[in-house]
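First up is the structure itself, then whatever we jot down about it.
A single protein chain has been removed from this complex, and every other one stays in its place.
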Amino acid sequence: MTRARVLHAQLHLLDRQVVHDRDGRLVCKVDDLELDFDDQGRPYVTAILMGPLALGPRMGGVLGRLMEGAARLLGAQAPPRIPMADVSRVASAVHVGGDLERPALERWVRTRLIEPIPGARHEAE
Amino acid sequence: MRKAWPAVLAGVLVVAGCSSPAWNDRDYELKAASSAEAVGSTVEVVRLAVGGDGRLTRPYLKVLLTNAAEQVQGVNDQFGGVQPPTERAEQLGEQLLKVTEQAEKVVSGLLMEVRRDRVKDPSGAVRELAQLGESLRRFQDDHE
Amino acid sequence: MRLSDLLGSPVRDSSGEVVGQVADVRLVQDGPLLRQVQHAFRVAGLIVVARHTGRLFGYERGPAIKGPWLVKVLVRALHHNTRYVPWEQVDRIDGADILLRVPKRDLAHVSDLYSERIS
Partner (left out) sequence: MKKFLGITLGILTAIGGFVDIGDLVANALVGSRFGMSLAWVVLLGVVGICVFAEMSGRIAAVSGRAVFDLVRERLGPRAGLANLGASFFILVMTVAAEIGGAALALELATGLNYLLCVPAVAFAAWLVMWRVRFETLERVFGLAGLALVIFVVALWQLGPDWGQLWHQASHPAPPQDEGVPTYLYYAIALLGGAMTPYEVFFFSSGGVEEKWTRRDLSVSRANVLIGFPLGGLLSLAIAACAATVLLPAHVQVDSLDQMVLPVALGAGQVGLGLVILGVFAATFGATLEVALSSGYSLSQYFGWQWGKFVRPREAARFHATILVVMVVATALILTTIDPIMVTEYSLVFSAAALPLTYLPVLMIANDRDYMQDKVNGIFSNTLGTIFMILLVAVSIAAIPLMLATKAGQ
């Protein structure tokens, strides 16, 4: 058996770009990681967390609270998560598979602001 | 149309610390010297442009003269607004304003000519501007 | 729990003396199976810095980042007594503090992680 892969969480995972495998779409940053304990009481990584509710607490201070508060005001309750089982490769970016819902802000900006402008659905010329 | 410009320039000069009240003679003298420098710089630009009249387009010359006229006017308003602390300073200020107000008149006169058609007597204007520039520079050198 | 709950937490040894704070968490991919396809990344240990300020920028990993020389020397000098604490040496997490079951002098230096591997 090959030696198990070793990563440093802060250095190799946190704040890296998350890229979708299928179409190369940029998804988010690794804003935080979710941990759980196995049956021997040792923590392991279960999911990537994203969005203001994950980044805000890490940022701390007034700005962090502001970020969290704004997200909660808009109806978010928990940060969106990507299960680690969907992670296919960790390199200069974290590659993930599976079906992902687009973030609320992206959807809102898209339908309210960008799509009404002519040409939003076309390739550039 | 460009009424805002002198105000902007004045604002900039305030920020740059030029329009604070003059505390003493020396301070006033330095303000006079830097005003002479600013007007002198503009006068020389106009001299070069008018001297090369045949090579410049009219819209360009018009823009250049408009900006120059506003600049000189701005400096004059600015310096004229500073209270001279003593009588000696007052004389100095009047001496300078005589030259800079002359410069303002010449530049705006040239602007009128260009707006109408073109500079009527380029070589005469160049001579006059050169004289103004010379006396402003001498003033600056004497009082810096 | 989140990873950020561990990062920056103060670490105390068995006698209650402050060792430093968590700068990074070492993960090894030998945890429980996730959806029967791959192993989870398990927390293998903590990298603990004595100093409150500054990041390690990856210069604790011997072979992966070598230069530039001056930056490496500066970062290493700033964090010269950085320690590695295997998870087995962690006793419990008490509020924000992480308590160890060994005394400070028994802790390994972070550079041992890599000298070990080379031999």
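Every chain is named by a letter (A, B and C) in the order it is written, and numbering of its residues begins at 1.
By our rule, contacts are C-beta pairs under 8 Å (C-beta built on N, C-alpha and C of every residue); 3 or more make two chains touch, one makes a residue touch a chain.
No experiment lies behind these values; they were computed from the predicted model shown.
Residue-wise, the contact with the chain that is not shown comes from B:44, picked out of B:27, B:44, B:77 or B:113.
The omitted chain makes contact with chain C at the following residues, 55, 57-58, 63-71. The missing chain lies against chain A, touching residues 12, 14-18, 25-29, 31, 50, 55, 58-60, 63, 91-93, 105-106, 109-110, 113-115, 117, 119-125.
Along chain B, the points of touch with the absent chain fall at residues 1-2, 4-5, 8, 12, 16-17, 37-38, 40-41, 44-45, 47-49, 52, 55-60, 62-64, 67, 133, 137.
Rule of thumb we're sticking to: only the chains that are shown with their structure count from here on.
Chain contacts here follow an irregular pattern that is not a line, a ring, a star or a complete set.
Distances from each chain's CA mean to the overall CA mean are smallest for chain A.
Rounded to whole angstrom, the centroid-to-centroid distance between chain A and chain C, based on C-alpha atoms, equals 24 Å.
Note on chain placement: the centre of chain A and the centre of chain B lie 61 Å apart, centres being C-alpha means. For the pair chain B and chain C, the distance between C-alpha centroids works out to 68 Å.
Residues of chain B in contact with at least two other chains: none. None of the residues of chain A touches two or more other chains. Residues of chain A that touch chain C in their complex: 4-11, 13-14, 32-36, 38, 42-46, 49, 54, 57-58, 83-85. The touching residues of chain C, counted against chain A in their complex, run 1-7, 23-32, 34-35, 37-44, 47, 55-56, 58, 61, 87.
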